[in-house]
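For reference, the structure is listed below as structure tokens.
All protein chains but one are shown at their positions in the complex.
As written, the chain order gives the labels A and B, with residue 1 at the start of each chain.
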Amino acid sequence: MSGSIVSVNSLSVAYRSGGRDVPVVHEVSLEVAQGRTLALVGESGSGKSTVAATLLGHLRYGSRITGGSVVVDGQDVFALPARELRRLRGSTVALVGQNAGHALTPSMRIGRQIAEAGGSVPVVDLLEQVRLPRPAELARRYPHELSGGQQQRVAIAMAVAARPKVLVLDEPTTGLDVVTQRGVLDLIAALRDELGLAAVLVSHDLGVVAHMADEVTVLRSGRVVEAAPTRTLFTAPQDPYTRRLLASVPRLDDAGLAVVGETGEREVRPKVPVPDDSPVAVSAVDVTVDYGSARAVHGVSFDVRRGEVLALVGESGSGKSTLAWTLAGLRTPSGGTMTHQPGHTDPGDLARPAGRRPLSLRRRVQLVFQNADTSLNPRRSVGDAIRRPLRFFGTADSRPQAAERARGLITDVRLDPDLADRLPAQLSGGQRQRIGIARALAGEPDVLIADEITTALDVSVQADVLRLLDDLRRERQLACLFISHDLAVVRGIADRVVVLRNGVVVEEGPTDAVFASPGHPYTRQLMAAALEPDPDAHPFVEGDTGDLDWEDAAEPDDQWTEHGDGHRVRRWRTADALVTEGVS
Amino acid sequence: MTALTLAPVAGRAWRTLRTSRTAVIGLAIVAVHVLIALLAPVLTSYDPIANDSSEALLGPSWSHWEGTDQYGRDVLARVLYGGRYALGVSVTATLLTVALGTVVGCAAALRGGWFDDVLGRVLDAILSVPSVLALLVIVTALGTGPSVIVLAIAVVYVPQVVRVVRGAALAVVPADYVTAARARGEGTWAILRREILPNITDVVCVEFAMRASWVVLLISSLSFLGFGADPPTPDWGLMVAENRTAITVVPMASLAPIIALATLVVGLNLAADGLSKAWGVDRIREGN
Partner (left out) sequence: MLSFVARRIAAAFGTLLLSSVLVFLAVQALPGDVATQVLGKDATPDAVAALRTQLGLDQPAWERYFDWVRGALHGDFGTSLVSGKAVGGEVSLYLGNSALIALITVLFAVTGSIVLGIVAGLYRDRWPDHLISTVSLVGMSVPEFVVATVLVLCFSVALPWFPAVVLYGPEASVGQLLPAVWLPALALAIVMAAYIVRMTRTSVIDVMAGEYVTTARLKGLSTWRVVTRHALPSALLPTLHVIALNVAWLAGGVAVVENVFNYPGIGKLMLSSVQNRDLPVIQAIALVSAVVYVCCNLAADLAAMALNPKLRTRGRTR
């Protein structure tokens, strides 16, 4: 194929474990033409990162090529002698990895690190090219003095310093905030066009792929499932796996959770409205939380009724996780009140740490963690993880009863009860997350706090876990506090939304109302930055609101602009204008 | 620990032994030493402390495989019995040290705050006094019985074990399953026992093997200096000291205990090495 600057032919890679060869990549072939962008899409274990690394002739320790070849700019990468390979890596191919914080040498100034990458472009010019402010001063800083987004831009500058012909990007924006992510992706797109680079983009995020790529190759368990130009793949996917994958991605305009069929049909099941007489399960009024001398949450108030899902949305530093943990009793608020069943004859005080709450109150509020890998004790069986709270909270009186109840709970989360004797390492990520939910249910709570529970899961598993959560809260009339940064997920599952920024509520209201007409510029900025898995998607929010300069205009006795029906927006004004009301 | 299923533990132990040749060799050497120490009366008919001046300073022969020392005692017998003292005291001392150090280290990691800070200061202060000096002082004050040596070694080595275990526990404490236990309102001891301890057994085992090797070395050095085992107890360090002057006449009397000592410690170190590699414990967390 002339014109292809990257050509992978029937590549197979395996690594050695316990005396055997474990295949990671199986006969993968792909082509990238000059100036075009190819996306490698897959879930965890698909081998996409391994394939991307081979473009630089790099294999993880213990892996080797068992077949096929990788040709970049006419050279067989794995047949090159060391010196030629080094030259290839410096000036022909460059890699931008996922975690820039770990990829930059902590003991060297970033200006030096960029200069090391070679090329004739001065460091200051490169830093300007990646839109970093005060480049001369920044070049003298150390990596730990920069934010995540800035570190990633430095990594990009390092990669393009020697003007390579191919840019390999391995999940370049995972872990960054939504708005930062958008900025970095736009930068990559701009540079790619300016320098005429061919790019290979590895991602699990179909929204990113739709936005950036010309061609897409879908990988599953090391094999190519489908390869097509972007528009073709997204509008008319052929393979059932690809269709299921695409169907599982939540969209911003989904008014409920998606149910995906075997061959990829998609059905959005409508939300069941919460009955009006549902009692309030948790009430937080004017909560402030401090970390030492820094204030993380400034006077936040919210209510959650039984059977309702309230979503706390925000980027990092918004205080959403802090609030969740405070409610669970792992942090103490420095001000405000948190009450359990405030309308009841005997409300419980949730402003005390978990150890000081009475047992009966402690079990009513339960937390489900984000990372299923670390939320279960690796040395104990999953059944034990569930039995412990059963015995501790006294919801089961004897050992045999606890064992039986644990099996019952495992069935409730749609898993085979025989899994009770397995260790966490023997279960998949989705199964572990369900066990986490079962463990939370062991205390028979009426409040469930879900802290980013789907963020670390593959897309196809995400949808199942969300549906499970939805079913459970309906069956048991649970009050759910759902923490997330992903607006599309929130749209599907939440009844009401609270948008947080820097510890302050900027907008709150029923989900449909907030998404239909967001009133606060920050909310609009978040929605504008979200990427839909549709190459022809129009921005969700009309108008150019991403760069609107605004500032907070709330007074202590005049904080909100009411939009009716529980939807309200914190007062704001454009930065260089006189006081005006925020009107949607 | 009732819910800890035995099957995964045994399975893991078996897999470890299969993959790490170093660990197997090391453990085998230690096992041989233990066996010899236990079977010493069976393996030799000589009494290790019986003097017989007529047989003094003989070289290796068929009746005395390693010769005799200046008091006419059979060297091989003394070497075989010497293992009893070395292993007995070392194992006891190491068990005590590691047990204490583990509990304190875990508690410090879990509690954090002022408890951890104060403890760190106190441990640092104890560590600043050279261990040899501390040992000598304690032994001189309280006598040279085995129980005193065990106590002295515990005092000297507990701070170091606390450091290592605390480092390992600190890596476990932020994990979500520990947080979940805290959210349940479980007490410190319960969390320590159920959540933290099972996840640091790797580090503790490796530390035990390493610490045992240090303890064996220390005890033999003490005996060498005359502050450890009292004559006529057969002890390797003591034997080297006693036979030092006669080293040109009967080198075997000095070499035999040296070989015994070296092989035991090499075995312990190999075991520690092999286990730490197999379990991935030899990462920097184990810093002193």
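Keep in mind that, in the parts below, a contact is a pair of C-beta atoms (placed from the backbone, for glycine too) under 8 Å apart; a residue touches a chain by one contact, two chains touch by 3 or more.
Computed from a predicted model, the values in this text were never measured in an experiment.
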| task | Using the contact definition given at the top, list the shown chains touched by the missing chain. | result | A, B
| request: Quick one: say which of B:I191, B:V204 or B:L261 touches the chain that got left out. | output: B:L261
| request: Tell me which residue among A:H26, A:R89 or A:H340 touches the hidden chain in the full complex. | output: A:R89
| message | Could you pull out which residues of subunit A are in touch with the chain that's been left out? | response | 56, 58, 61, 86-91, 94-95, 97, 99, 102-108, 116-118, 142, 144-147, 150, 155, 158, 162
| Residue numbers in subunit B that touch the chain omitted from display | 121-122, 124-134, 136-137, 140-142, 213, 217, 220-221, 224-225, 227, 237, 240-241, 244, 247-248, 251, 254, 258, 261-262, 265-266, 268-270, 273, 282-284, 287-288
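Just so we're on the same page, only the chains that are shown with their structure count from here on.
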| field | subunit B residues within the subunit A interface of the complex | value | 3-5, 8, 19, 175-177, 179-180, 182-186, 194-195, 198-199
| field | Residues on subunit A engaged by subunit B in the complex (per definition of touch) | value | 18, 328-330, 354-355, 357, 359, 362, 366-367, 369-371, 374-381, 384-385, 387-389, 392-393, 421, 423, 439, 443
